[in-house]
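Note that one protein chain of the assembly has been removed; the remaining protein chains are unaltered in position.
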Amino acid sequence: MQRALTLYQTTIGKKVVMALSGGIIVGFVIGHFLGNLNLYLGPEALNGYAAKLHSMPALVWGTRILLLFAFGAHIGSAYQLWRRNVTARGSHYKRRKDQATDYAARTMYWTGPILLLYLIYHLLEFTILPTHPGDVYRNVVEAFQNPWISTFYIAGNLALGLHIFHGIFSAFQSIGANHPRYNSYRRDLAIAISAVVTLGNLSFPISVLTGIVTL
Amino acid sequence: MELRSHEPTGPIEERWAKHKEASKLVAPANRRKHNIIVVGSGLAGGAASASLGEMGYNVKCFCYQDSPRRAHSIAAQGGINAAKNYQNDGDSVYRLFYDTVKGGDFRSRESNVYRLAELSLHIIDQAVAQGVPFAREYGGLLANRSFGGAQVSRTFYARGQTGQQLLLGAYQALSRQIDAGTVEMFARHEMLELIVHDGRARGIVTRCLNTGKVTPHIADMVVLCTGGYSNVFYLSTNAKGCNCTATWRAHRKGAAFANPCYTQIHPTCIPQAGSYQSKLTLMSESLRNDGRVWVPRKKEDVTKQPRDIPEADRFYYLEERYPAFGNLVPRDVASRNALYVTNDGLGVGPAVNGERRGVYLDFADAIGRLGEQTIRERYGNLFEMYERITGDNPYETPMRIYPATHYTMGGLWVDYNLEATIPGLFVGGEANFSDHGSNRLGASALMQGLADGYFVLPFTVGNYLGHIRTLPPLSEDHPDVQAAIQAVDDRVRKLMNAPDPKHAPEHFHRQLGKVIWEKCGMSRNAEALEEALEKIPELREQFWREVKITGSGKDLNQTLERAGRVADFFELGELMCIDALNRKESCGGHFREEYQEKGEALRDDTNFSYVAAWEWTGNPAEPRLHKEPLTFEYVKPTKRSYK
Partner (left out) sequence: MTDELINLTLHVWRQRGPNGPGSFETHHAKDITTHMSFLEMLDVVNEDLIEKGEEPIAFDYDCREGICGTCGMVVNGVAHGPQKLTTVCQLHMRQFEDGQEIWLEPWRAQGFPIVKDLVVDRSGFDRIIQAGGYISIRTGSASEANEMPIAKDVADRAMDAAACIGCGACVAACPNASASLFTAAKISHLSLMPQGQVERADRARKMVAQMDAEGFGACTNHGECEAVCPKGVSLEWIARMNRELVRAMVKSKTPA
């Protein structure tokens, strides 16, 4: 019989790790989105914002290390839980009718890996191998003027929206942040954050494609 | 066979304490050397296993269910009585004792009943400490309600799930001991034989229901807490699996069976809807507080919509016949009158086998007087349950109710120590002939099961073991053990290989149930009982000839399980009728039509103030009667009247 375990050894502990690391990532996603709004203020604003960030290497590298750690923890525990959950079912139901779950919750194991691919592409395109180093504005607009790239970004952000919608709600449950009087607000908050971030992020490629933002 | 009650003497309030002081003890270091078998994991069996394990004995606990948490104690809704007097309404141990002796219609043993009332105080303490979420008042103290017409509020409850919560308390205590290694649990194991060696109960033979494996278990003693035999009626409010096999096997090995004819009928159950019906569902008796019971006055109205029958054509038979108590007459009176009006062809609802067995329980007046909201608050969950089962909405159309069996007061005869007539065989809970006399009061079953399990058996078992000290070891190869195993194997083989297999066991069980219900149910008479005594052996013979069991005995075979239980019900049913025929009086749940005075039950204290304990003679038709006389020093027998 099992006795004492460390928190991470339990399934609940892994969920807590997912919630906390997810929280860090969502925090970054929100900040990143707010920063990107500079796109609408023109090249000087966006490039100036980027330059200012890069003038603070401690912040940039601190964030990068923290994010690397958060992604590692998030993906690592997700993988372990996925393996466990797949084997826990055993045989499969011939018929199965969902009663409560939603599309976002059901597709977490799909949107997760999609987001990872999207992230790698995104980093390669704008951070690691930018076409015009230092000119963020030009990089973004030129890229989004390509409909293929825009479509990919739109798809990636829809996946992001779904993922963080279920993720935010789920994180409250996982860390046990719950109170009968306020429980209904948890879903509202998840909807609000994921809607604002997704719609905002979608607006960037759409604005470029429709010519609202140009070079 | 000699019936010695081993009751202590002296002032009644000192008897249990005195008895405990005089009991032998087993030293802590010696307890683990004793092996105890407990069959059943309900309130009595679960509590006894947990307590004995905790004391340090080696306990093996058996249940037929897939988990000890599923024993039928779980279904008790109403509550549990205790003489705490938290409501300051004049309750006391003595008053609970008095009510229970009187409620049992003076057919129980005073010393036992007093002990039960005394222990009721500790049960509540124990359950609360275990975390049972009893209902509370706003001040945080325990809430009580009045139950079953009691003049004091002494019933503790946990919503409508008191039995469930108390059982989970016992189950959790049992689980703790399983984890500690003092109790070994055998779920899905059915006891099919008692091992008696050298005149003492020394073990049992079980069949594992999942694998069909037959295994002997040897111990120093055996405790049976296997519940009642209401399912002899086929339709009852008991769980489908409830059976008398464990007690009946013990009876056949020499344990006297006491008062089998004392069965309790509950008046407010949902009527049978068709011949396929597998069980009946009980609804809380509290419904009678606001509902009015009636049937149509004219036979031609029984198929009409109840709302179309004018007031003048409605027969409020309880209100008319018992003006003082009206719809709140005791369970047996309400039940019998439902039988009589439906016998007269005034029953309502669907006809099952050509008979309409149902009466209306109408809330229209109460809804008019109190408003639908109030009724919803009081009975909302019961109305929902009724609608789920019947498809009718009781806010709009009257409920239909009919009595059903739900408890059996009879059981294996036990002395004050709960020891049966076989030394080393102890019986607790509903399985013994118990403290309820010929009629059990509401909210007393949970009390008795837990009193036996937590507080009586742990002492009396120790006393027994203290007396015997060490028993010579009994090997599985001993002829007594081998014979018991052989008996089980033979029986399984016989059931599986009937000469002319035709029907599933239910086919016969339904027929037996119909006979018992009609001839030995709410209202009995010599003629009907004699007819039953002719019919039952015929049916039994037909059963053994024609029972059909498919599949094998080597894995899960639910048909085989049921067949074995039905076989025992046939023999028990016969004994019930013999006992009912013998008891030429009416008392409590036993109503003999020949013995009444102006419609009221007529007890005969001169000739029948005794416990009828029947000894198995090998011939089910000729059991031997032993009498344990009952004397009443404290509560003087009086007559019940509800006119």
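Each chain gets a letter, A and B, in the order it is written, and its residues are counted from 1.
To be clear about the criterion, a residue touches a chain if its C-beta (ideal position, glycine included) is under 8 Å from a C-beta of that chain, and two chains touch if they have at least 3 such contacts.
Computed from a predicted structure; not experimentally measured.
*Asks:* Taking the whole complex into account, name the chains on display that the unshown chain touches.
*Replies:* Looking at the complete complex, the unshown chain comes into contact with A, B.
*Asks:* Quick one: say which of B:28, B:90 or B:274 touches the chain that got left out.
*Replies:* In the full complex, the listed residue that touches the missing chain is B:274.
*Asks:* From the listed residues B:45, B:349 or B:424, report the one that touches the chain absent from this view.
*Replies:* Counting the whole complex, the residue in contact with the absent chain is B:349.
*Asks:* Touching the absent chain: which residues on subunit B qualify?
*Replies:* Touching the missing chain: residues 47, 50-51, 54, 65-70, 72, 74-75, 84, 86, 122, 124-131, 133-142, 158-159, 161, 164-165, 168, 171-173, 175-176, 178-179, 185, 187, 210, 237, 239-241, 273-274, 276-279, 281-282, 349-350, 385, 388-392, 400, 454-455, 458, 502-504, 506-507, 548-551, 555-556, 558-559.
*Asks:* I need the residue numbers on subunit A that touch the omitted chain, in ascending order.
*Replies:* On the side of subunit A, residues 1-7, 9-16, 81, 84-85, 87-101, 105-106, 108, 166, 169-170, 172-178, 180, 183 touch the unshown chain.
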